[in-house]
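A short worksheet on the structure shown next.
Only one protein chain is missing from this complex, and each of the others stays in its spot.
A and B label the chains in the order they appear, each numbered from 1.
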Amino acid sequence: MNPIGSIGTLYPSALARADAPVAAPKIALPSQAGAAAAPTDGFTQMLDGLVGAVDAKQQAASAATRKVLLGESDQLHQSIIAMQEASVAFTMMVEVRNKLVESYQELMRMQV
Amino acid sequence: MNLISGIDVTAGALNAQKTRLDVVAQNIANAQTTRTAAGGPYQRQVVSFESELMRRAGSTAAGPVGNNLQSVRVAAIAPDRTPGQQVYNPQHPDAGADGMVTMPNVNIAYEMVDLITASRAYEANLSVVKNARQMAMKALEIGK
Partner (left out) sequence: MIDPIFQTDNYQLARKLLDASVLRHEAIASNIANVETAGFRRLDIAPDFATQLKTRMAAGDFGRTADSLRPALVEDQTARSVRPDGNTVELERELLVMNRNLVEHDFLTEIVSRNIKQLKLAITGRGV
């Protein structure tokens, strides 16, 4: 499943310029080097990395919660914090997706 | 699910203090009992405590280390063998040939002090549980 990744194959040159502002300064993107090699790779790498990181956070949260549910751990506060962090990570992924969809639609509206 | 921290420890302590209160009540109730089923006057009962190690249910690799938590339990309820006071009362049904009655070795003032100490310890443990619950409720509100 890579619907957003397919944008790169349609408009590579437009996205080569779009790559730089997407790399937000406070998040160290591993794809900075990748963007120099090929713009599409950097983009999909970034998104894959994002999905992987969010998934890892969700797994950690569900593992912590399962431990509390089964009585193996009594660290209630850590389980709550893990769940909140997972929710923040997920919200961020959703917002990135929203912004990408918005910019795609903006591009599609451009008069050629 | 052990969501309130330290609740096993406090439960053991509450049980132990309750047992002590019961024994003190029994002593006070029998302060004048000169004839028991076993014969002889009532012997004051004394509760002794000992600490027991609480095993923490599992510990994660990144969590805190706390394997030396100790609760308390009643070690034994033993009779106090010191002889009771001898009172001269020839009309008493349990008086001996010399008219002396052996009273139980219960000192009411002593028992009252014990009662107050046990109540204070019981209330202290109750406030521990109350605070632990408050901490858990606050933790549940994180991020909301």
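As a working rule, contacts are C-beta pairs under 8 Å (C-beta built on N, C-alpha and C of every residue); 3 or more make two chains touch, one makes a residue touch a chain.
Treat the numbers as computed from the prediction; the structure is a model and nothing was measured.
Enquirer: Given that one chain is not shown, which residue among B:Thr36, B:Gln85 or B:Asn131 touches it?
Expert: B:Asn131
Enquirer: On subunit B, where is the contact patch with the chain that was removed from view?
Expert: 5-7, 9-10, 12-13, 16, 49-51, 54, 62-66, 68-72, 117, 120-121, 124-125, 127-128, 131-132, 134-135, 138-139, 141-144
Enquirer: On subunit A, where is the contact patch with the chain that was removed from view?
Expert: Interface residues of subunit A facing the absent chain: 26-30, 46, 49-50, 53-54, 56-57, 75, 77-78, 81, 84-85, 87-89, 91-92, 95.
The rule is simple: only the chains that are shown with their structure count from here on.
Enquirer: Counting in whole Å, what is the centre-to-centre distance of subunit A and subunit B, each centre being its mean C-alpha position?
Expert: Distance between chain centres, rounded to whole Å: 60 Å.
Enquirer: For subunit B, which residues are in contact with subunit A within the complex?
Expert: That would be residues 1-3, 5, 56-60, 63-64, 136, 139-140, 142-143 of subunit B.
Enquirer: Give the list of subunit A residues in touch with subunit B in this complex.
Expert: 67-78, 80-81, 84, 87
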